[in-house]
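First the structure, then my questions, so here it is.
Removed from the display is one protein chain of the complex; every other protein chain stays in position.
By written order: A and B. Residues from 1 in each chain.
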Amino acid sequence: MIDQPRRAVILLAFFVIAILFPYLMRVCGQEYFIGLASRMLIYGIAATSLNFILGYGGMVSFGHAAFLGVGAYVAAILVVSGWSSALLAWPVAMVVSAAVAFLIGLITLRTKGVYFIMITLAFAQMLYYVTISMKAYGGEEGLNVPRPSIPWLNLESDTEFYYVAFVLVCAIIYLMHRVINARFGRVLMAISENEVRMQALGYKTMHYKLIAFVLAGTIAGLAGALLAAQNSFVNPSIMHWTSSGLLLFMVILGGVRSKYGGLIGAIAFLGLEDFAVNIQIDWLANWYPSYSQHAMLLVGLVLLIVVLFSPRGIVGFFANRGGHVHE
Amino acid sequence: MSTNDFLLKTVNIQKRFGGIVATRNVSLEIMNGEVHALIGPNGAGKTTLIAQLSGLLVPDSGQIFFGSRDISRLSLSDRVKIGLARSYQITSIFRSFSVLNNIALAVQARKGSSYSFWEPVVSDSELFEEAFAYVKEIGLAQRSEVIAGQLSHGEQRQLEVGLALATMPRLLLLDEPMAGMGPEESENLVTLIAKVRERVTVLLVEHDMDAVFRLADRVSVLVNGELIATEVPDLIRSSEEVKRAYLGNDTAT
Partner (left out) sequence: MTATLVFEQALNGLQFGLMLFLLAAGLTLVFGIMDMINLAHGSFYMLGAFMAASIANVSGSFWLAVFLAVPITAVIGMLLEMSLLRVLYTRDHLSQVLATFALVLIINEVVRLVWGTDASLSPPQSLANPVELYEGLSYSAYRLAIVVLGLIVAGCLYLLIAKTRFGMRLRAGASNRTMAYMMGGDVSRLFTLVFGLGAGLAALAGAALGPILAVQVGMGESILILTFVVIVIGGVGSIRGALIGAVLVGMIDTMGRVFIPMFLRLTMPSHYSSDVGPALASILIYVLMAAVLYWKPQGLFPARNG
């Protein structure tokens, strides 16, 4: 582990930069990046929730984007139907995501290993198909939705939205920190390490896994609602299985089983994606003009390299020695 | 001691896997307060029997009673809650947790709620005090902060028993606790079991005959899934039938 004082300094530095970020971007005339940063924070929330069940709970869910989609659509439908307050839309989105996570978890958590991965994937894809068939809400084309409102704030402003997202991501990370260090977190980690022995100590392991799964789904639902507001648009591709795969990528890129791994991974990934799509490489443009449409090739290569050579992600890369993060 | 003072009783339990009968009409009684040893050659079905007693497997037929309660269909975790705990032949501890945290998990299972999401565990001094008491009892006080994966084999086996012990069982099923241990380590474990038996009934599955004959009040012999004898140790030691059952197998006497 990086030693405590150095960690505190790095954290403080990031915190300060994050708070000043919109101002800095405005000064540079690069307001576009404020929106990008908001997206990074929102995906950071989603990836953090996935890291909770994956990194600490050992549940490799390949369907996490489903909750992102559920949250996004519930919030969008509410706003489009006239309930434009975020203070209503977002909590309702979370509740519905929790319910969906409960139902899915009830069935999928009975399985293990390879089966669990496949069945979470399948359920997420099922929800994707359901969403596509909802013609009333845009079907495959998607749905435009105005940003909701919060009293005393103007969410239409990219800057204010950014700060809302920032406060939320800080709150979520802190929440996860508390849960991991509490009794529940210990039990979760022990279950992921040796589930049978936990049962042999008297724990009803299915209950704990289900609660963790629902918690993660709820937070992802919040992220989805935020995403719908940020983009002013929802469409089924949010919950396509490749979306779930990219969430997993963010987690492994940032660092599995680390508090900040989800956020770091989201920032790194979205940064990489933005770079790959927008970069101007003149000699490449001469040879193959539409190269930027193949950004996924770069993403795929980076993912492959990270998985093969640096599976502990960015956080793992910077840790001085193999520490037991939770001890 | 009345003849009905049993803590655990099985009535004609059977278990087959495909064509193989692993447990054949086993009726076993374990009396309150005794140390009951279960011996038998390799492949006799001892582990399958333990699995059925602890709740990992369900017998195809027959019943299991714990006290007056029929626990035949009770889940593994529920059996622990009523006082039936087990240690494993193949060490099954939490390798990335420290010794103290391992035991704390066992204590936490029965003390207070694990549905606590906010208070950090480390501030729970009562939990760790009690856990440390068990750590001391199993002889790992000097090693309580060591990560379990880094313990020696013998120490891991001690922790293995300690985990089961910390659930405060009424009946402790020990599945070959001395597996792979040297003479000194085995001696430590024998001392531990001798002390523990004062408050816990013990079913001891073992190959180490020295330990068996020193500790056991009664010995049952399992051969090919069938219980061929249940007697005091001296009678078992001198039994021709038992010797025949072990013919060709090493018995460390």
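Keep this in mind: a residue touches a chain if its C-beta (ideal position, glycine included) is under 8 Å from a C-beta of that chain, and two chains touch if they have at least 3 such contacts.
These numbers were taken from a predicted model, which means no experiment stands behind them.
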Chain not shown, its touching partners among those shown: A
Residue touching the undisplayed chain, where the options are A:M40, A:L54 or A:L143: A:L54
Touch with the omitted chain, as defined above, among A:Y73, A:F184, A:Y208 or A:F249: A:F249
Contact partner of the left-out chain, one of A:T111, A:N144, A:S157 or A:N278: A:T111
In subunit A, positions touching the absent partner: 54, 60, 62, 107-108, 110-115, 117-119, 121-123, 125-126, 129-130, 133-136, 241-242, 245, 248-249, 252, 256, 294, 296-297, 299-301, 303-304, 307-308, 311
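Everything below uses one rule, namely that only the chains that are shown with their structure count from here on.
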Contact footprint of subunit B on subunit A as seen in their complex: 178-179, 181-187, 190, 193-194, 196-205, 208, 211, 324, 327
Contacting residues of subunit B [partner subunit A, same complex]: 54, 56, 75-77, 80-81, 85-86, 88, 92-98, 101, 104-106, 108-110, 112-122, 124, 147, 163-164, 167
